[in-house]
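Heads up, one of the protein chains got dropped from this complex, but the rest are sitting where they should.
Here is subunit A:
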Amino acid sequence: MARLTGSDLTLAYEQRVVASSLNVEIPDESFTVIIGPNACGKSTLLRALARMLRPKTGAVHLDGSVITSLPSKEVARRLGLLPQTSIVPDGITVADLVARGRYPHQRLMRQWSKADEVAVASAMAATDVTSLSERIVDELSGGQRQRVWLAMALAQETPILLLDEPTTYLDISHQIEVLDLCADLHEQGRTMVAVLHDLNQACRYATHLIVMRDGVLVAEGEPAAVMTPDLVEQVFDLRCEIIADPQSGTPLIVPEARRRARTPVAH
């Protein structure tokens, strides 16, 4: 039994049902990536797994207990989340923002232990933001800021880390930087779960793919086994060819050209 599972989940915002009878299991120590077209319910599933959204039916289990029945701080010591959007408090420094990740480890009379200090320092080192520690977060670039948010989540020191579209709004080099960092964290033994948009990045970094459409889990498994042209067409309505990524050997999705290569216009 995996540490984090969802069984018979009905997920809904108010009356709008996004997914029903959803069963999902996050393999321990995997780098699981959830993909699917817009509005397929992938972020909703991630939010449910992170107890941000209470399922209408069914339950998310963490280490065998219903996640909502566990004390919230207790959950926060085992499972972290990088939300899709967070608001940077005005005038906060990098070090202070990262330190906020220690909240679940702190108590009224234990607000800044040696362990807090060590965790914050190593989270900043891992995300390469140590040199920015006294800078104001608002003044950083998008890529730097995302690394700072990741550092905050890392400082929480959870064995499971969920990331909701961690690469959105970043340019390509910063996307790769963040994903490489996630891969490092996975190699260190963390269970990582991310929602991603880019199929090729998903295939390159994931050890386990979850493919969703219209709130239904269409396929799951290793990227090489799951990714077929038929599946891509079925899920994304996109005809494509799949070749091996020349760098990593993982599946590389090449969408079919709408028409033949343009012939030069004769003058």
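What we mean here is this: a contact is a pair of C-beta atoms (placed from the backbone, for glycine too) under 8 Å apart; a residue touches a chain by one contact, two chains touch by 3 or more; residues count from 1.
Please note the rule applied: contacts and distances are computed from a predicted model.
K.L.:
If you look up the hidden chain in UniProt, what protein name do you find among "Iron complex transport system permease protein", "N-methylhydantoinase A/oxoprolinase/acetone carboxylase, beta subunit", "Sulfite reductase" or "Glutamate synthase domain-containing protein 3"?
P.N.:
The record for the missing subunit names the protein "Iron complex transport system permease protein".
K.L.:
So which of A:T5, A:S133, A:Q146 or A:T191 would be touching the chain we can't see?
P.N.:
Going through A:T5, A:S133, A:Q146 or A:T191 one by one, A:S133 is the residue touching the chain not shown.
K.L.:
From the listed residues A:Q111, A:S141 or A:T228, report the one that touches the chain absent from this view.
P.N.:
Per the contact definition at the top, the residue touching the missing chain is A:Q111.
K.L.:
Out of A:A2, A:A59 or A:V88, point to the residue that touches the absent chain in the complete complex.
P.N.:
Among A:A2, A:A59 or A:V88, only A:V88 touches the chain that is not shown.
K.L.:
For a quick check of understanding: of A:E29, A:D96 or A:D245, which residue touches the chain that isn't displayed?
P.N.:
Within the whole complex, the residue contacting the unshown chain is A:D96.
K.L.:
Tell me, which residues in subunit A touch the chain that this view leaves out?
P.N.:
Its contact residues with the unshown chain are 13-14, 47, 50-52, 71-77, 80-93, 95-96, 100-101, 103-104, 109-114, 116-117, 133-134, 153, 156.
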